[in-house]
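Structure provided below as structure tokens; questions to follow.
A single protein chain has been removed from this complex, and every other one stays in its place.
Each chain carries a letter (A, B and C) given by its place in the written order, and its residues are counted from 1.
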Amino acid sequence: MLSITINNLHFPNPFLLASGILDESADTMFRIIKHGAGGVVTKSIGMKKRGGYQNPVIYELPYGLINAMGLPNPGIEAFGEEMKKLKNCGVPVIGSIFGGTTDEFVYLAKKMENYGADAVELNLSCPHAKGYGMEIGVNPNLVAEIVGEVKKSVSIPVWCKLTPNVTDIVEIAKAADKADALVMINTLKAMAIDIEAQRPVLSNTYGGLSGPCVKPVGLRAVYDVFKEVDKPIIGVGGVCSWTDALEYFMAGASAVQIGTAIATKGPTIFAEISRDVADWLKKHGYDSIKDVVGVAHR
Amino acid sequence: MLSITINNLHFPNPFLLASGILDESADTMFRIIKHGAGGVVTKSIGMKKRGGYQNPVIYELPYGLINAMGLPNPGIEAFGEEMKKLKNCGVPVIGSIFGGTTDEFVYLAKKMENYGADAVELNLSCPHAKGYGMEIGVNPNLVAEIVGEVKKSVSIPVWCKLTPNVTDIVEIAKAADKADALVMINTLKAMAIDIEAQRPVLSNTYGGLSGPCVKPVGLRAVYDVFKEVDKPIIGVGGVCSWTDALEYFMAGASAVQIGTAIATKGPTIFAEISRDVADWLKKHGYDSIKDVVGVAHR
Amino acid sequence: MYRVVRIEKVVQETPSIKSFYFVDNSNPAPGQFYMVWIPGVDEFPMSISAIDDLKRFTVKKIGDGTAAMHNLQEGDRLWIRGPYGRGFKPTDEPALVVGGGTGMATLAPLINALRDADVIIAARNEKELLFVDEFPDKEVHIATDDGSRGFKGFASELAAVLIDKKEYGMVYTCGPEPMIKAIVDICLARKIPVQASLERFMKCGIGVCDSCSINGFRVCADGPVFSEKELAQMTELGKWKRDPSGMKVKI
Partner (left out) sequence: MYRVVRIEKVVQETPSIKSFYFVDNSNPAPGQFYMVWIPGVDEFPMSISAIDDLKRFTVKKIGDGTAAMHNLQEGDRLWIRGPYGRGFKPTDEPALVVGGGTGMATLAPLINALRDADVIIAARNEKELLFVDEFPDKEVHIATDDGSRGFKGFASELAAVLIDKKEYGMVYTCGPEPMIKAIVDICLARKIPVQASLERFMKCGIGVCDSCSINGFRVCADGPVFSEKELAQMTELGKWKRDPSGMKVKI
């Protein structure tokens, strides 16, 4: 009832771990899988080791989080050890990567393929790391080039993660023409100021907004792109409950990723959402989650 | 302590009523002024009477609202009656207008000037009305042209209200070079789906997100533009408390507008915020709200 | 966010009015209302007309939305949000309750909550009288415009007669606005406290859009129930309302 196939990859359920949340080490990802995730996306990995920004890197709001981790990661060479441990973990492992040039993306994607990743997710959307992510992801030509070159270099599916911080996300989605699936959205450009300190809270000043408060924006991105682009969409942004997930499916997502909600609900959220979505499907006479994908379009 | 001057207009306090919220009729604006608003911005008024979209036009979330009113307004001719009543209301009245062409904007601005508006606010940012607002506000050339032509045609200050639904709000802010002040942000593109109805909730499908959840986005827009553009900024988006207001001032806003919070806190929010911000200023040894504008930049 | 409620029972009250019973665990006060959404059709305000284990809306068919609602049957669903607004302030003193047409829907839960109340139920004609048998322990007076049952004439005329006979501590009213206006004037002249529930075109229902305002009072958030002090300030009462564009139109 919940199992799905995207780009010939079989997912036991459509609730995946989002990149950057509890996925820097294989052991943690294993634990999330045990809690029922249908797949995991790794932390975005780059060419070299990066410590990320100085604390504070996160700011809690009643309705979400602002983060500026700064893409910390041990670098693609060291990450091989984690990927090796994930072999036979039972669900697809999607290797997320970020680069500063097309060549870097190609190199990283090949590495991930060699490490056994089932797919690669291009992070073209991190809103707070200079020269990476979003600075690339807002430019349709760069997006087309990177996706095209990575596609030529690997035989695993290539997912492209889009930023909502653009005038027209449909334009970028179309530029990612060669991608096998689209993942949206990454975080919204944001910041917070502490009035007593009279300064920005994050050491990086800027950060990305995630959690419940971005769901209406993510939903609209998925809905818009579903209308115009014929490709699987993975919805991400503020999925905190089974109703949030169903909204994304009905807007056109074939799967969803879950990040920030793990802070508030814990890793058990995966099993809970699976159970509750399955219950809803049964009660409404649906045989498969696939049957509700895009039903809100009419 | 709280009084400010923007473009030679004197505001008793920097807490203004945002466009579209309780400002279709003069009587309601009067009431908001009685509750302590330092100024009012009218509902955005167009050339002709518009009923707006069919209900539902609003969707309540725990952390904000999605609205697609569809720019209902009685048309600029009929609105003269309301403007007349607002004469001598004690605070500046800013006439908000929206048009489909530069000529319409010019016509509407002149009318507002004749009606006695103290300034005119160009709504270049409504995200859900086809052919209006945001469709214009994302295009720097159109923005520059409209602002330039309106400036030539009226002698009252011209405020330009920007949309956050762009790749680079600083670019648009710079395009609005001729504006006397910048107002940001309007709502974020968003939507909601009702899973039981299995369809979008708003009759217009798309709407604009406002309220607490957009504050981190608005704050960042103000902070970014303050760094690059030397012009008064009016912050708007999610101001619900005195701390929210102080965040905006510290990011660089000279005044803030308040909209959605009136639904949750009632019109008394104006007096409350004035009192609490004044208390904070006193406690921290500031003589004037002006002294905290932009202090988070260092 | 909407709650979905199942219609448990439908009752035809008059040729043009039906009641819909449903279960919902909100806790409205008499005089409060909900926004009711019929997906694909319309969303509109409805007063709560009974507050028990089964709650109730009582709906007159007047346009597309209410017609669609009239087509619903037991087992069908309604999407609702609310309760919204400020309801009636109850009194312990003898009260007169004057309802015209569907105004009785709004007043019904109030009447049941009052200790000592006389009731005037008014309608155009006998057939459109609502809830005549719902208040066995209250003194119920009937008025019809055409005299087909009870007092022949307007509810306000009958109200004036009763008010001059008995000392009421409070008058409550809901119905067509000219009727409300007449009753408010009667009460203001005699210095009797009065509460009236008003209707205006509603969009948001939560006090942000200004579409429902009358002289600066938001019917959805400051009302729908207003007291004599507020009503006395409403120069538009019974005369002007606003259409969905915000344009002032004659009532």
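Keep in mind that, in the parts below, a contact is a pair of C-beta atoms (placed from the backbone, for glycine too) under 8 Å apart; a residue touches a chain by one contact, two chains touch by 3 or more.
The model shown is predicted, which means the values in this text are computed figures rather than measured ones.
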Omitted chain - touching chains that are shown: A
Contact residue for the chain not shown (choose from A:Glu60, A:Glu135, A:Asp177 or A:Asp291): A:Glu60
Which of A:Lys43, A:Lys189 or A:Lys215 contacts the chain that the document leaves out: A:Lys43
Chain not shown, touching residues in subunit A: 20-25, 27-28, 30-31, 43, 49-52, 54-61, 65, 67, 69, 72-75, 78, 81, 194, 196-197, 199, 201, 259-260, 262-263, 266
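The rule is simple: only the chains that are shown with their structure count from here on.
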Category of the chain touch graph - line, ring, star, complete, other: line
Chain closest to the middle [Cα centroid of all protein chains]: B
Most distant chain from subunit C, judged by the mean position of its C-alpha atoms: A
Distance from subunit C to subunit B - Cα centre to Cα centre, in angstrom: 36
Contacts with 2+ other chains: residues of subunit B: 61, 199
Subunit C, residues touching no fewer than two other chains: none
